[in-house]
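Right after this comes subunit A.
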Amino acid sequence: MYETIAFYTFAISTTILFLITVMSKNVLYAMTALASGMVMISGFFFLLGADFLGVVQLIVYVGAVMALYGFAMMFFDATRDIKEKHQNPALVFLLGGLMALMFVVIFSAPIIGDNVQALYPIVEGVGNAQAVGMVLFTKYLVPFEVAALMLLVAMIAGIILAGKKMDYSLTTSEAADEEINVEEKLQADIEREKGEA
Partner candidate 1 sequence: MLEIGVNHYLILSGILFSIGFMGVLRRKNLLMLFFATEVMLNAVNIAFAAIGNYYGDLSGQMFAFFVIAVAASEVAVGLGLLIVLYKKYGSLDLDVISSMKG
Partner candidate 2 sequence: MDTILSILIFFPAIAGFVGFGITKGSAKIYGIAVATIELILALLLWMQFDTSNAGMQFTEKVALIADFGISYNVGVDGISLFIVVMAALITLLGIILLRPDTKNMKNMIISLLFLEMTMVGVFLTLDAIIFYLFWELSLVPMLYIVGAWGGKDRVYAAVKFFLYTFAGSLVMLVGLLAMAYLYHQANGVWSFSILDWYTLPLTEDQQFWLFLAFFAGFAIKVPMFPFHTWLPWAHGQAPTIGSVILAAVLLKMGTYGFVRFSLPILPDASVTFIPLIMALSLIMVIYTAMIAFAQKDMKQVIAYSSVSHMGIIMLGVFAMNAEGLGGSVFLMLSHGIVSGALFMLVGVIYERTGTKLMSEFGGLAAVMPIYATVFGLMLMASVGLPLTIGFVGEFLVLLGFYKISAIGTILAGSTIIIGSVYMLALFKKSFFGPVRHEKNLALKDLDKRELTALIPLVLIVVWLGVYPKPILGPIDNSAKHILTQMEAKAINPATKETIILSKKEAE
């Protein structure tokens, strides 16, 4: 019974929070709602018996990722409301709604899983963290190491991209830049001259 209550509580709250994330004009609100949504999601994991995953969710998402977002936002002007031009909002809602409807329709049908064999069954009597560890470091060792490497690479990339000088374009050469964005270039030049003056 408590599972039902918990599920619906978490479900309703995540839905609302994520809707706020998606619809809010204010970045800060959006980020806050996202972070809260993440926390709520970890609740599902606990409900589903994936304790370790829930913890990781909390640590990685709510802790690390949100912190990163937080830091990143310092570079941007986060206080101002975001102005966006919505060309055809109706279409967006229609598509989103349709998508949701589809998923509801699809998943309403009972799942038939008789012929599915559990490849890595959950070992009875062992805690979730242990079970995860056993699978992760045996069967999924190589992907795990690759993921680790990927994270390392991502970290280095993040540092380099964010840490370079402000007036230096990393992604494009100057020549190509000129061709593509003559106007912006001109404006930037004017601004720089102003600054020097």
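Methods note: a residue touches a chain if its C-beta (ideal position, glycine included) is under 8 Å from a C-beta of that chain, and two chains touch if they have at least 3 such contacts; residues count from 1.
Here is how the candidates were picked: all candidates are chains of the complex that A comes from, given by their letters.
Being a predicted model, the structure only gives us computed values, none of them experimental.
Peer 1: Can you pick out the candidate among 1 or 2 that touches subunit A in this complex?
Peer 2: Per the touch definition, subunit A is in contact with 1.
Peer 1: Would you mind writing out the residues of subunit A in touch with candidate 1 in their complex?
Peer 2: These residues of subunit A touch candidate 1: 1, 3-4, 7, 11, 14-15, 18-19, 21-22, 27, 30-31, 34, 37-38, 41, 44-45, 48-50, 52-53, 56-57, 60-61, 64-65, 68-69, 72-73, 75-76, 82-86, 89, 91-93, 95-97, 99-100, 102-104, 106-108, 110-111, 113, 116, 118-122, 131-132, 135-136, 140, 143, 147, 150-151, 153-155, 157-162, 164, 166, 169-171, 180-181, 184.
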